[in-house]
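Only a single protein chain was left out; the remaining protein chains are all shown in position.
We just call them A and B in the order they show up, numbering each chain from 1.
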Amino acid sequence: MLVRKLIPWLSRLLGGSLLLAANSAYAEYGLNLPQGVTEISREVYDLHMLIFWICVVIGAVVFGVMLYSIFHHRKSKGAKAAQFHESTTVEIIWTVVPILILVAMAIPATKTLLKMEDVANADITIKITGYQWKWRYDYLDQNFGFYSVLSTPREQIENTADKSEHYLREVDRPLVVPVGTKVRFLITSNDVIHAWGVPDLAIKKDAIPGFINEVWTLIETPGTYRGQCVELCGKDHGYMPVVVEAKSIEDYQLWVGEQQALALASTEDPDKVWTADELMAKGEQVYATNCAACHMAGGEGVPGAFPALKGSKIATGPIADHSNIVLHGKAGTAMAAFAAQLSDSELAAVITYERNAWGNNTGDSIQPSQVKAAR
Amino acid sequence: MSTATTHDAHHEHQPSGIMRWLTTTNHKDIGTLYLLFSLLMFFIGGAMAMIIRAELFQPGLQMVNPDFFNQMTTMHALVMIFGAVMPAFVGLANWLVPMMIGAPDMALPRMNNWSFWILPFAFLMLLATLFMPGGAPAGGWTLYPPLSLQTGMAFPFLIFAIHMMGMSSIMGAINVVVTIFNMRAPGMTFMKMPLFVWTWLITAYLLIATMPVLAGSVTMLLTDKFFNTSFFNAAGGGDPVMFQHIFWFFGHPEVYILILPAFGIVSQIIPTFARKPLFGYSSMVYATASIAFLSFIVWGHHMFTVGMPIKGELFYMYATMLIAVPTGVKVFNWVSTMWKGSMTFETPMLFAVAFVFLFTIGGFSGLMLAITPVDFQYQETYFVVAHFHYVLVTGAIFAIMAAVYYWIPKWTGNMYDEKLGKLHFWISCISVNVLFFPQHFLGLAGMPRRIPDYAVQFTEFNMISSIGGFVFGLSQLMFAYIVFKTIRGGAKATDQVWEGAHGLEWTLPSPPPYHSFTTAPEVK
Partner (left out) sequence: MTQAHGGYYVPHGSHWPIVGSVGLFTMLGGFAAFLNGASTIPMFIGLAIIIYMLFGWFGTVINESENGMYNDQVDKSFRWGMSWFIFSEVMFFAAFFGALYYAREFSVPWLGGEGAKGNANILWDNFSATWPLLQMPDMAKFDVPTAIIDAWQIPALNTLILLTSGVTVTWAHWGLKKNNRKQLISGLFVTVLLGVTFVGFQAYEYIHAYNDLNLKLSSGIYGSTFFMLTGFHGLHVTIGAIMLAVMLARSIKGHFTPEHHFAFEAASWYWHFVDVVWLGLFIFVYWL
């Protein structure tokens, strides 16, 4: 009969995949949790394996009994039905034994959890802010910060180019941290809820607008560790990677020096008058990284969700209204206040760009100094 | 359907045609409406799942844009939960509860009609959002603000559709409670009620207690968006996480709403085909009640990563783990019922046995998710998706299918095609595992849920999963075919239908008369 042939097949399939999952700890298939690169991540891994094996054993017993009964207590084999239907003793046993098993799981889980939540005595603090759809990292002790944006080219996503090794898990500027140092992260968000997560560090924490979450890590080996935004945050939720580069302390110090120099160098002359071409060139670039996600590269927007800027009344109307919405956003919509995110020159550039690109031929432009005044 | 032919002589005033269905107050008619509606919604929600699986067949964007993908995810879940599974259970309750307790009909027949007829309108409203500028809601079925507040035109329609679904569920639940309290035949004491009735009674309480809370939470979303309140806005003293607390206070009991009646169904079917009384009847009742009670105090396990104070994390972890105990009692009782039985494996039994296996696997992954420090790794990954599809698809959906195969001979008077039924079972059972088992690996390897596109190392398992999905989806066409074929005709069913079946519903003719028990039976 069909049934008889298929049941063992099915159980083999299930059993086989269970085994596969277990063995994969050693294989590089990426079937199991990574052990990671911190003490905590290894503890979490061990805990995971512990519960997993407990479940496998319980499953083996329960399913074993069931399968035995399915094969031997069937009518076609002449089995006569017994009529017992109660036994207080076994009921008590199978209530108490699971409780004991659960307690045995809860003890190590509690220990690990308490360790994870102990943020005291960190050496460096980095503030992480989620934006739709990028991360910002602020090194609070060293006074610099930057945005980190997906660097996978559009063509790869649209399948017109081959996908690179770290497709969707690569960024223009990774977060850099030193190894052997307790690093504390303050996680928050500027708009909707995001979550910052890196499996190799066993970290995942929501970034909640208006509140701050804390986590910490102490990475042992230098390397690049990748993760993604792990809370639905809108259209480009899948395109918001997290890349952490752990460097030796010396390399880290060097890097910090470079960043601080960079930050100094980029402070601009507020009174410089920009030419229209300069503004347009810079504007195109600012638009591509900050605005195109919603308003699309060609300014056509997404009907119903994100308005087109091409031919938009605001982007071709009075310049004051235009800069007002870009600077202050619009409450209750996805349009954020960019005054806090972009510099005067970037704002001037992107506004000018929008007023003159894609056939928006207003011909006018706005200077950084005017933006500054409008802030 | 069958009831059309059992048109009693003294019912000559009954309207015919469409008006009959629009105005009916008969529990069987309404049960049929619920079940057919649910089947339709299962197909609509399933079609959305097929779009999801097709897009995820390989990395890169091929079929849909990310925003539409999120709309599909959101709508798939809302349609499946509120449109397919819940109405299916209410439909079964309508058909079976009066027959099982020896009542003429549901206690409040007119309200029964209303609770059904709100649903098509609610889903019309929800599905209409797909065609609005800006599209359907795309913030996930959990509707977390501030993201959900960015929804465009669809937003108020979403909220009111949920309000309507809530009203329908509350009315349905009140009806079940009142029927069970007030309409039992003489001698049908509480501890003699079939387990399906018991589990539904407890489910009804979960519904009455939690649906209003859902209504409250979405009302706050509405006022936050349109009337400038700041429940979920830190700038005004509120907190986006507050929504999650209120939502999951509803949401967690909700998942037991989706499984307790399934427990009841399986507890009816296994004894029948094992030809042996259910093992541990009273412990089954107590276990169900304990699960329901615990379900109110574990909601925080969906929020381990929001940064709750440590005391909260520990409390929710311990409380959640405890649910494994009463659920275990149920599983052990089913196994003991099978033990030393005299089993046969007709289609309902096959689904019921598969339920016990596969639900338990889903329960195990649930238990793993309950361990807070490890949940940080699993949370919002495909491991969670695998978990809940095991409990929902191979749990709730399999139980519903088992129920349909089990009772459809009673409802229609015709036997279904056993060969086709078995074939449907085997294809479904294999493909559903191909569909969802690999998602465990994807999740462990770190693939987040709710993404339209993924890193290349996840490709193989996504392909396998999608193929399983397509096969599973297609095999459900078979289910629809079998059901309609049975409605149209087939071998005549006896009153008892199954050799080992016990209970009042099997004492009625197949199909049963329009009013199940015009004179109450005496239960000894």
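Note that in this section a contact is a pair of C-beta atoms (placed from the backbone, for glycine too) under 8 Å apart; a residue touches a chain by one contact, two chains touch by 3 or more.
This is a predicted model, so every value here is computed, not measured.
Chemist: Which one, A:Val61, A:Val97, A:Ala161 or A:Ala331, makes contact with the chain that was left out?
Modeler: Looking across A:Val61, A:Val97, A:Ala161 or A:Ala331, the contact with the absent chain belongs to A:Ala331.
Chemist: Quick one: which of B:Met48, B:Val79, B:Val177 or B:Ile202 touches the chain that's been left out?
Modeler: The single option touching the absent chain is B:Val177.
Chemist: Which one, B:Met48, B:Met164, B:Ile202 or B:Ala386, makes contact with the chain that was left out?
Modeler: Checking each option in B:Met48, B:Met164, B:Ile202 or B:Ala386, the one touching the absent chain turns out to be B:Met164.
Chemist: For subunit B, which residues touch the unseen chain?
Modeler: The missing chain touches subunit B at positions 10-11, 13-15, 19-20, 22-25, 103-105, 107-111, 113-114, 117-118, 120-121, 124-125, 153, 156-157, 159-160, 163-164, 167, 170, 173-175, 177-178, 181-183, 208-213, 215-217, 219-220, 223, 226-231, 234-239, 241-242, 245-246, 249, 307, 309-310, 515, 517-520.
Chemist: Touching the hidden chain in the full complex, which residues of subunit A are there? Just list them.
Modeler: 186, 188, 210-214, 331
We take it that only the chains that are shown with their structure count from here on.
Chemist: Can you work out the whole-Å distance between the CA centroids of subunit A and subunit B?
Modeler: 31
Chemist: Give every residue of subunit A touching subunit B within the complex, in rising order.
Modeler: 2-3, 6, 10, 13-14, 17, 21, 24, 29-34, 43-44, 47-48, 51-52, 55, 58-59, 62-63, 65-66, 69-70, 73-76, 79-87, 90-91, 94-95, 98-99, 102, 105-106, 109-110, 112-114, 116-117, 156-159, 163, 165-169, 191-193, 195, 197, 199, 202-206, 208-211, 213-214, 227-239, 302-305, 332-334
Chemist: Residue numbers of subunit B touching subunit A in their complex, please.
Modeler: Within the complex, subunit B touches subunit A at residues 59-62, 65-67, 70, 132-135, 138-140, 144, 146-147, 149-150, 152-153, 225, 233-235, 239-241, 274-283, 305-307, 310, 313-314, 317-318, 321-322, 324-325, 328-329, 331-332, 335-345, 350, 353, 356-357, 360-361, 364, 367-368, 371-374, 376-377, 379-381, 422, 426, 429-430, 433, 437, 440-441, 444-446, 448, 450-457.
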